[in-house]
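Okay, here's the structure, questions in a sec.
Shown here: the complex without one of its protein chains, the others still in place.
Each chain gets a letter, A, B and C, in the order it is written, and its residues are counted from 1.
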């Protein structure tokens, strides 16, 4: 497709600096399974990005990254607390349950994708009975599914409550670049009592690759065996690591997200339908009735209704000003 | 590393035609999760390669490809029959058991990685009792772990016996290119009663990608959901599919394997240690004592002892004549 | 405890005819794992009870019986449709997810524990997409968690819709005896397109034992291996089967439930709090505020709040007229 596709931030390919790094890494001979120098260099860059002394692995799938993380934090008779519209709850075909052997997911409410703190407290206060799966982990997402941000303080508020009850904490950072570009202090993450962080590469403009960051060193023991068993320890690991070198050496990881966020901001400003969530990252959600949506589809723009009933428009590193103008025009004629 | 590494056929990067195709595919905007045109084109090429009207999916990991296939053929209280040294038995960290929820693996003997047909018959004749996991699938590998080939007739002999008992059949073709280059008629596979075939891309000279071929159309129902749940349905699916276009349009898939096989043949001919298995693909296995192996390591050649106690040397698309000469010289001085 | 306990219908022991049969079965020597004559006789009686030519197994746990049934009907990337307050959803610690390797549970609404048919239709109409677990089974409960009944026609309405979409059907009959005693035609079950039925023994007045009835003969293949693997194929199977002989030869299975239902009817009629669900089986649910509940607890009656916020009183085969009078008096003084 030549025309930009607002259906998702993964309809675009890879940013040039990511792909060029991949091509550059395709030289010489390396040992396998993440023991190579390309992987080592990329991991160093992720650690520098986060200013954290953590173990880093690169995997090919965000779904797998999240699911393997939750499996590391929960036992099958326990549950994960997450926003009820979090990707792990709504879009991963029950992957946490498979990777975690039946672990439960407890959906929490909260406006615009952010967990309501009192709702978390109530879930943590629920009696620990044997006939239900009691929580063992909290899963957060930043930027959220609704393109909003948690502040450092807000995450700290939630993780502190979870940690006080002995829970592990997972942060799904599929769009952490967009959060960072929007002012979220990612170097503060290391002090927020997070056990496992997944930093998104794919949506940030790379070929399929995500970084799994183990802040808790105890989790690192046999983590490669864990990854190997779930099919996420590739022999030619350099291909998952190299794009990170390209994006982090150049600061493309953040700059590309800054662009995506700016496109979303402009799109929201021009959109002729009511915008329903604060536009703090690269997504715009609007109220649109079925007829209007059908008219937009008829013009070849395949955006769709999201979990909350609004219609979602995603921007990415590859969204152009012209594409924004085009879809705004289409939207206006679809009103 | 500049020097070729004979430790595995995945120490090399990707062949130019594979990587160029990946770069070429990085244009425009595509729908996600394998619904894009790049994936569609690559699947057509795989079908043409096999002359088969089958469903094709591309995944990032051979371990996952095998494990998800076996999970599709077996229930948890059933078992897979495989050669006792098959990759699924020895090198995948129990992935079939995790993907298959505890399914069993029953190792069968056989010279040089090929299952001994009477051993299969005995396993099939074992009483179907409730206190053991009875077989529901047969898993074959071609080329085998020992660089040998099954003929079409030999595979037919084994699959016929399995099918007569109602088993499903999986073929691990991580090195199917090497088999094809060595004369194995891959277009005959469609008539061999195989349910799922995994065609190796990674070891054939691609970035991490494997093709899962569903000969049995009944398996295709909800297979995408199956893949999504195990973290093998990437949003940017084109990056897993594109290398296949490069390798199959150019016939690089077979030609590169032909080269690898030839390098192995030469290596075997020159090797100063006794060669232990027929060299029919890209591997050479030799008898070597610990002292000799240590001397080879000291010279910087990190080959290692395999499951059967021999030392394995792997060639690939990237093995050069010069590399063969170098390691032969090193081997000679290590005798 | 000497005083009757209305907290559950499992606080009572076993009815005399169940225990006497168990004692009688404790003679001689039998083969193991359900192959014995006691088990055979009990299975015949269950078949006669249902007028059905079905496979019957006896297991020690209702949770296991349900979970193993759902695992037999669903694959991990699929889901079970059930009432949102069904026991499998709320009281089994995620057992379906563990036995079913991460299968999903989709809760459906409906008054007083009965699934609302249009809600089922909507769930069946949801698009079959790969990023969610699409339904593969419908799980019903009769009598329901709220002590109400489905009629034969109502079950037929639901199973017909499910079957039209290819789903399997499971019926949790933990309190099927209560339904039968209240007029539900259990001999009609065989014609309702149910694949697996769990007939409750424990709540009907037996020691721990449940009958798993496989109406679909295809499910019977290797079902013993399935049970063995999940720890539900006891070597001394006669002890799970014998109570059924005692309860079915004497018609105690139904008569005891008739008594329990009658006690519930009387309790509801006398209860000084508003009764919230139709009393069609052995349960009474009332509105009661926290102070009143605390006063009842203070008098030593440990009933508790149920999922819907009402307070539940359960009767059983062992509930006496005197116990009903006592708790009614306590309730009156707690108003």
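As a convention for this text, a residue touches a chain if its C-beta (ideal position, glycine included) is under 8 Å from a C-beta of that chain, and two chains touch if they have at least 3 such contacts.
Please read these numbers as outputs of a predicted model, since none were measured by experiment.
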Checklist entry - Of C:94, C:113 or C:252, which residue touches the hidden chain? => result C:94
Item to check | Listed residues C:202, C:261 or C:310, member touching the removed chain | outcome: C:202
Checklist entry - Touching the missing chain, which residues of chain C? => result 1-5, 7-8, 10-14, 19, 22-23, 25-32, 59-65, 67-68, 92-95, 98-99, 202, 207-208, 225, 228-236, 238-240, 302, 318
Next on the checklist: List every residue of chain A that touches the chain not included in the displayed model.
Outcome noted: 33, 75-78, 101-102, 128-134, 222, 224-229, 233
Item to check | Interface residues of chain B (partner: the chain not displayed) | outcome: 76-77, 79, 90-104, 130-133
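Here is the rule we go by: only the chains that are shown with their structure count from here on.
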Checklist entry - Distance-wise, how many Å sit between the C-alpha centres of chain A and chain C, to the nearest whole number? => result 42
Checklist entry - Using mean CA coordinates as chain centres, what's the chain B-chain C distance in Å? => result 48
Checklist outcome for this item: chain B residues touching 2+ other chains are 225, 228-229, 233
